[in-house]
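Here the complex is missing a single protein chain, while all its other protein chains stay put.
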């Protein structure tokens, strides 16, 4: 049976452009799907670099103006992998052109922009998704399955950290293609939009909405050379951010993120404590889910280290055999597989723009609370 | 050379009375000290129970009124192991009687009481100490040594958790000898004074003073049967408490404590992230200190799991051989050894009452912030 | 610059056919190489199944007779992914036809066959490789780099385990496409050729040749239904095998493998203890290398948990960013990349057939010693 082609237009070829492209080329090898992604065009301002990327990955053509890409009739879906401040205009244009949109996270610079994007997308009625990829690490997906059974009972606590250490040196510049994440104009915020946004997306998915927050932010290095201006300029992003929160279900949350935690490269961890059990997970050992069940007999209770690599674990039946690890990029492959499946079923694959807007609102509340020093409603 | 006897009067024979008594009887076996504690008297309202305890541990006599104990000429030092609300009167009476005082933590019900106690103690000029025993787990003491070298550089982050799960059942009553920790009148507060106080004491010791805090507290079970009245009564303590803070040195702190974290029995952990390295520790595996040094060569950097059990690690030269674990009660033995040593040198063994008052002030600020929802100065 | 096509003919489409094919299609996406593999043909006796596989992965054609495949002029390299007892004839035919050969491990049913294969390959002078993929897990490769510096000094001990638990049920049949690994005629041996062969390959690579062995083998389930005959037949393989050995460098080895270690899915671990340091690794958490350096200052010595995911770690510069995990299949991608690179440099990519023969000889000695109960020279 012939597959239905799905023509992909990719905007951006950085770290995320590479991760997404790999996912588009890999998903159909391992998952049985009706649609077959076709790498139709890659778009970037630098034509040579774009061509090199196209050659390497098999994109059929190159564009240097995203508006031209969006205008093309042979593009079904646009994958937006550019700095955060460019998401809004592109996404809206795509919606207006009737394209499906897959937008890198965070959805927008702020919730106000995000709301406008959601309205455009929903008006157009196009399939849409935001790349909060960690939901689809099998161990994280499996945590969701366990929580959804209801077996864990009432939730008391949720805590998440995302700890890195790569910006400690004050010699590191800000801005430009490589370091736009340090430039407030391009990124909107620092760790809040970059790292906490992941933690918040997972938290809402696993534990429901967040009601209000009290946050603390800090910029440890106040000035950095700017790659675009060549001058030392004030740093506008948050280097670190922690917040307390209450979830709608009555549980308490504690979140922390930083790029100044020496020794941690990308240590995203979360833990949820419930009446009858608890779960925790760690990105550095991502195939494992730790699970404590209070329903076990008393003397033999202990945190179970579940190697989530069996055929009946989420997504695993499509890969190797028990005990063999998956890695980071598999989360993107699973997201593509689920997106393609959603085209078959009509059931949206989360997080949609609307879902991601909720995360954006929490981020906004966190940043506002960090400034005001007050508890802030989401 | 004959040792100088130090006559101990113990008030209280509960969990802490047992831990302290064990320390008084053990310290001189393993540490060379000029003073020899003598278990002169145990004091408790229940004469029979006190006598049984005295027989088991070798106390020479029993008192049923703490005032009688304090009045005895043959008592040099009083060890106060009673519920928190009784610390103040006893400590002041001891000071006025010229006795050394060793008070179980937290120092007092609140900082106001603690201040009065400090003034009395300092006016009397008697040796004094508060039993924040975790400072003397060798791995924790060793963390202090590493930090004190200055090798770790500027501090960015400090985080600590103390997670338990023993009060989740709403059938658990409050109050009485066994459960006074759940009774606000006896304990003053819940996890803040019981668990966070430990975290704060260690934090101040390792990382200096805390400037201000923003806290969130929760009482999950709102009513419990009271063991003394036999009636269901409102629960006045905090079941869970988390707070953000800033230290005077500019670093950020995140603290969390609860008795509702299913799967954790007494999981006290802390981590400190600095410019050139990081440290972390875990009470459930207390002989280990994890240490990351950014000064190691790049490709072979990693968190070092140091089994703090060598002869040149703190206190370890007095125990066994490398690789053999110490346990919980050794921290009290070390505290006694250090206290006795302080009598030789005249150099106080921390935390003194004055040191513990600083922790108390943080606890008060945390509880106040939990109520007001505002950042609160310590 | 146009790439040189390298036309691949794959024989077999099972678990390994899938892992290898994925590697052939992925390597050039992440590594800059002169050659571009082209999936020319897949060969399997079942034409329909082969066609489905071809469609999924993009093979241009299908063959049902391996001799036809080997005879084709448009095939440059043959990848042999069939049961062990078929390796010999295919490899020799390939060599005689002047094809490059990449053979799944173990090289052969026994060393006698392996020797014949090596002679054929070497006579033909064709590039060749055996798929001992674990050498190219970055943490394992990094272990090799550390050992090769000589910093660890004299080696005292090497130990390796490969523990699984999937054949405990006596209801599991033997033989057929899915379970040929339990059929002695197809597999040659049980855990020795399947699992210990991996451990031995790594060991020889890291620690040099093995001189002699003393082994113990066991078949726990003596009879199993045979999928091909439909009858209960004796089980001819070893379910478990452990051996002691001496390496040529004077160090002692202990190896153990089983499919009866309840709780372990594919727990391949090794450890090497040397004068100045030690290393250990674990397939279930494959991105990590543990490293103990005795050259660290005494009190802060500890096993370092190195997350081998930085850009300057082996192969990692071609993937993502620090802290993000790779998985099982990356080892095959790296092997393809190294093989393609070897075609550029003329420097063979190990393990060659000749290298793999040495592992085969150890396996033979182990099986012989298991039977005789005597120490056996390799």
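For the reader, a short list of remarks on this structure follows.
Letters A, B and C name the chains as they come in the text, with residue numbers starting at 1 for each one.
Simple rule for what comes next: contacts are C-beta pairs under 8 Å (C-beta built on N, C-alpha and C of every residue); 3 or more make two chains touch, one makes a residue touch a chain.
In this text, all values refer to a predicted model and were calculated from it rather than measured experimentally.
One of A:307, A:334 or A:354 touches the chain omitted from the figure, and that residue is A:307. Summary of contacts with the chain left out: across C:36, C:85, C:119 or C:273, the touching residue is C:273. Screening B:47, B:71 or B:266 for touch with the missing chain picks out B:266.
Take chain C: the residues that touch the chain left off the picture are 156-157, 159, 163, 165, 168, 214-216, 218, 220, 240, 242-244, 246, 252, 254, 256, 258, 260-264, 273-278, 292, 294, 301, 303, 373-375. The set of chain B residues touching the chain not shown comprises 15, 19, 22, 25-26, 28-29, 56-57, 164, 166, 264-267, 283-288, 307, 309-310, 319-330. Mapped onto chain A, the interface with the missing chain covers residues 142, 146, 289-291, 293, 296, 298-307, 310, 312-313.
In this text, only the chains that are shown with their structure count from here on.
Taking the mean Cα position of each chain as its centre, B sits at the greatest distance from chain C.
Centre-to-centre spacing of chain B and chain C amounts to 55 Å, using the average Cα coordinate of each chain.
Each chain gets a centre from the mean of its Cα atoms; for chain A and chain B, those two points are 42 Å apart.
Separating the CA-averaged centres of chain A and chain C is a span of 35 Å.
Shown for chain A are the residues that touch two or more other chains, namely 264.
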